[in-house]
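As you look at this complex, bear in mind that one protein chain is not there, while each of the others sits in place.
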Amino acid sequence: MAGSSYGNIFQITTWGESHGAALGVVVDGCPAGLPLTAEDIQIYLNRRKPGQTRISTPRKEADQVEILSGVFADRTTGTPISMMVRNTSQHSSDYSEIANYYRPGHADYTFDAKYGFRDYRGGGRSSGRETTGRVAAGAVAARLLAEFGITLTAYTKSIGPIVIDMDKFDRDAILSTPTCMPDPDASIQAEAFLADCMRSYDSAGGVIECAVDGVPAGLGDPVFEKLDANLAKAVMSIGAVKAVEIGDGTAVASRHGSGNNDAFYMQDGQVVKRTNHAGGILGGISDGSQILLRAYVKPTPSIFSPQETVNKQGENIEVSIKGRHDPIIVPRAVVVVEAMAALTIADALLMNAGAKLEHLKKIYDR
Amino acid sequence: MAGSSYGNIFQITTWGESHGAALGVVVDGCPAGLPLTAEDIQIYLNRRKPGQTRISTPRKEADQVEILSGVFADRTTGTPISMMVRNTSQHSSDYSEIANYYRPGHADYTFDAKYGFRDYRGGGRSSGRETTGRVAAGAVAARLLAEFGITLTAYTKSIGPIVIDMDKFDRDAILSTPTCMPDPDASIQAEAFLADCMRSYDSAGGVIECAVDGVPAGLGDPVFEKLDANLAKAVMSIGAVKAVEIGDGTAVASRHGSGNNDAFYMQDGQVVKRTNHAGGILGGISDGSQILLRAYVKPTPSIFSPQETVNKQGENIEVSIKGRHDPIIVPRAVVVVEAMAALTIADALLMNAGAKLEHLKKIYDR
Amino acid sequence: MAGSSYGNIFQITTWGESHGAALGVVVDGCPAGLPLTAEDIQIYLNRRKPGQTRISTPRKEADQVEILSGVFADRTTGTPISMMVRNTSQHSSDYSEIANYYRPGHADYTFDAKYGFRDYRGGGRSSGRETTGRVAAGAVAARLLAEFGITLTAYTKSIGPIVIDMDKFDRDAILSTPTCMPDPDASIQAEAFLADCMRSYDSAGGVIECAVDGVPAGLGDPVFEKLDANLAKAVMSIGAVKAVEIGDGTAVASRHGSGNNDAFYMQDGQVVKRTNHAGGILGGISDGSQILLRAYVKPTPSIFSPQETVNKQGENIEVSIKGRHDPIIVPRAVVVVEAMAALTIADALLMNAGAKLEHLKKIYDR
Partner (left out) sequence: MAGSSYGNIFQITTWGESHGAALGVVVDGCPAGLPLTAEDIQIYLNRRKPGQTRISTPRKEADQVEILSGVFADRTTGTPISMMVRNTSQHSSDYSEIANYYRPGHADYTFDAKYGFRDYRGGGRSSGRETTGRVAAGAVAARLLAEFGITLTAYTKSIGPIVIDMDKFDRDAILSTPTCMPDPDASIQAEAFLADCMRSYDSAGGVIECAVDGVPAGLGDPVFEKLDANLAKAVMSIGAVKAVEIGDGTAVASRHGSGNNDAFYMQDGQVVKRTNHAGGILGGISDGSQILLRAYVKPTPSIFSPQETVNKQGENIEVSIKGRHDPIIVPRAVVVVEAMAALTIADALLMNAGAKLEHLKKIYDR
């Protein structure tokens, strides 16, 4: 319980450090009989791969996934699915100097406080490369959800001051723009903004939004395992995320009830809602509308301008971070948000299977 | 795993419905030897009790706690602490009509979708009374944290458009104002604002802030069990919370790295920070500074003005909610946020006990 | 995680001490819609009640169960079912002297070693009364299993040297004999044997067997959550049990494979087995045959003859136990074994619901 597992029934355990031999994940609890190939995983991993654009680190990693167990004849067997990606482009020497001091905004100091020492190379376990396992597992979860018509769409909503225009929403642009913005015009502006950041040896933050469509009403539990509570944890567990919103989020705090309640009405024999301020979740349980969440991501803490800090000897020093760093975390974190949402909803889908006697009667009908 | 348990080592299980016989909680995993009396619990429960002010429901409940197990000679024994509060003022007849329709903004519809039927009386398990068990358990957690010099302070930061002035911060006012605002002037304005809401048969939302002081560096884990991830879940699991922020929260997304990193320096032989944008957590692990979080709470969904909805027969209807309802959830949720934060940090304290060999050597030194 | 919870999805948490205010259990994860009344629980509790026969303690407890939550209109709601039994006949003064020394064969010493002190009254949490919560929860599990045609039958197989004759098996006798033996003749002999034990201030051990019929093939998981592994834990977690067997148990170790394998054949279109040495479980998964297990129970450690021990001051002393003690644990533990088996199989039934895509398709078919 050092905390590298996530999920109750659809349960994953990730492992690996930035500059270790490899990174990976074990997915336990995926139902048997799901069609699954390495290609299904690779498509997701490619979306978080470094070295693809001007605004991402020049570190090049193939991040080629190997499925080591749990899949037979291109279907899941119900046993643990172990997946691994080898690290191939570690430049550990870049990091030898950070062994001795604490980078501001990073986990160097807290790791030392907790464990007494740390694998300092590239941030070790606190590196963004840790998300490799999450994304591989998220791809399996998304594949499962697809069987039930549930789809996820995460994208960059804003970078610094540049916000997308939802009226120009272009789904394809999420994968084709370097910013993962679904609005190509905004993306061009954001790239210019980021070029400025880099010129001034600085970095930027932004917002990621994720929509989940097709979720049946009834997923999530009433108290601690609320679907929104688990989504909040899932997303806040991604390094650099400092706030999470569900539906209208922070905006609800300044509203009246009359302007925040979503009216129900009947449409084609279904209970639907006139608005979706709630973001698809009522009382912790999905209501059948679109689930919508947002993650607020801090600027990359590794900046090249000089900063004040301390070293392990307890001396005040000034440092300038070196190495390969993205000026922004957001674009590569988009698929991580999508993966974490997929994992959370897949788990809720499985947890709900035993929620009522009627479900079990369908399964164990003899 | 219907989700009524919270925590990994310091683990609680709550139970009870708004109009059932009683509500309660079992706290398992509290260390033996902690001084604890019913009075320690009652002080917390009194802070969430209904029927105390003009802006809370007229339902009167003594909410007198009974400790049924796990405490002997005023100390915890290490075995489960079972605590219970009897319901005494149920007016179930008030709710008989909602048995048949779905209140907007409530969990009526989603409960029916999930379970096939529901205890509709007073919202059943989705009522705010569900938090009774959380608060009782949170009082135990807070008592444990006090042994280590860790203190929690939650308060109302804003109600509708009224925001407290931090320069006027008065800790005592949290307990003495009906709004739980630490700024008596703001509180008076907020009361006037709420009186307006009630006159127009409407309700309001607001923001709760919680500060945790004295947390040692090293609590929380690096990946899924990040301290901020667990705080986010803890707080988002409280009904009506729609957004959670850690430290500067949403604001970080529009910043540059140079303006968001907290510089380290040495003070009295300790590593400290010049600023605390991070809210006391780096890489999911406490850094020794104050932990700061905020919960954004939606307006009470039960409003007395007419609303559109559907009934169980699938007919579109118009309803006006009756019963006893607060015009705002925030003041009574303040202690719930504090309780959930206390539970999360107590659990992290225990989880961290086995984080390094050095800790175990201190315990098992023979 | 002080270990008072059991089960993964059908999850229970017990609480309470022998001489505290009450004992109880919270059942979380029971599917909604299950018909359930207090009477269903009481029938089970009555089977473990003290004070019923000459061979059980004269302590009289009504053990009247109160269902405090989770049941509405005589059906489970899917939310936690909290059940409680008040202690009414504590004679705490009987135990005041054991506060100061360690009874041989009891947990007095180990509790002090672990927690630093203990609720010594009647053994506190280590008393047989702790099983009250297990039995109440087991009654719910058994009620759930009954919906699927799964039935459990536990009984006393032997007491000291007296073993039942399976050819005389009389199911009704389990409930009508004071020994819970399904063989009335053996029961009479066992009573005489126990009377001798009591006359010589001594106690006796015995064996409990439990058969589970109607379990569909497919329950249990292949590695750590094997159905037999969980049954072993469930049964070994009952105080005084020192060995557990599945199917032919210890006998298999001296067999050849040819004499231990169960041949499969077809019968009425079903795969069945010629023999059942395996006790209904292959590779940790139920095979559709009867599940059979045995628990070996030690003699009551509280005996009235003098024994050597030490006190808290570290002095060697001699003691003669006083108080109210059964000369044998077995008969009252029979229903506890049945309850633990029911809980384990109910949990396996729920865990298996998500084992294959085909199951989920039946539930989420739209």
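Worth pointing out:
We call the chains A, B and C, going by the order they appear; numbering starts again at 1 in every chain.
As a convention for this text, a residue touches a chain if its C-beta (ideal position, glycine included) is under 8 Å from a C-beta of that chain, and two chains touch if they have at least 3 such contacts.
This structure is a prediction, so every number in the text was calculated from the model and none was measured.
In the complete assembly, the contact with the undisplayed chain comes from A:A21, out of A:A21, A:I43, A:M166 or A:A192.
Here one chain is not drawn; of C:D40, C:E191, C:D228 or C:E338, the residue touching it is C:D228. Touching the chain that is not shown, out of A:I9, A:A142 or A:I363: A:I9 (per the contact rule at the top).
Hidden from this view is one chain, which touches chain B at 9-10, 29, 31-34, 78-79, 144, 147-149, 216, 222, 349-351, 353-364, 366. Looking at chain C, the residues touching the absent chain are 1-6, 8, 14, 102, 104-107, 109-111, 113-116, 125-126, 130, 158, 160-161, 197, 202-207, 216-226, 228-237, 239, 242-250, 252-266, 269, 271, 274, 278-279, 281-288, 296-303, 305, 307-310, 314-316, 351-352, 355-356, 358. The omitted chain makes contact with chain A at the following residues, 1-5, 8-9, 11, 13-17, 20-24, 26, 28-30, 32-33, 66-70, 72-73, 75, 77-82, 84, 114-119, 124-125.
Heads up, the rule we're going with is that only the chains that are shown with their structure count from here on.
Chain A and chain C touch with mostly matching residues; of the residue numbers seen at this interface, over half occur in both copies.
As a whole-number value, the distance joining the C-alpha centres of chain B and chain C reads 38 Å. Spacing of chain A relative to chain B, judged by their CA centroids, is 26 angstrom.
Put simply, the C-alpha centre of chain A and that of chain C have 44 angstrom between them. Shared interface positions of chain A, i.e. residues touching 2 or more other chains, are given as 9, 216, 222, 351, 355-356, 358.
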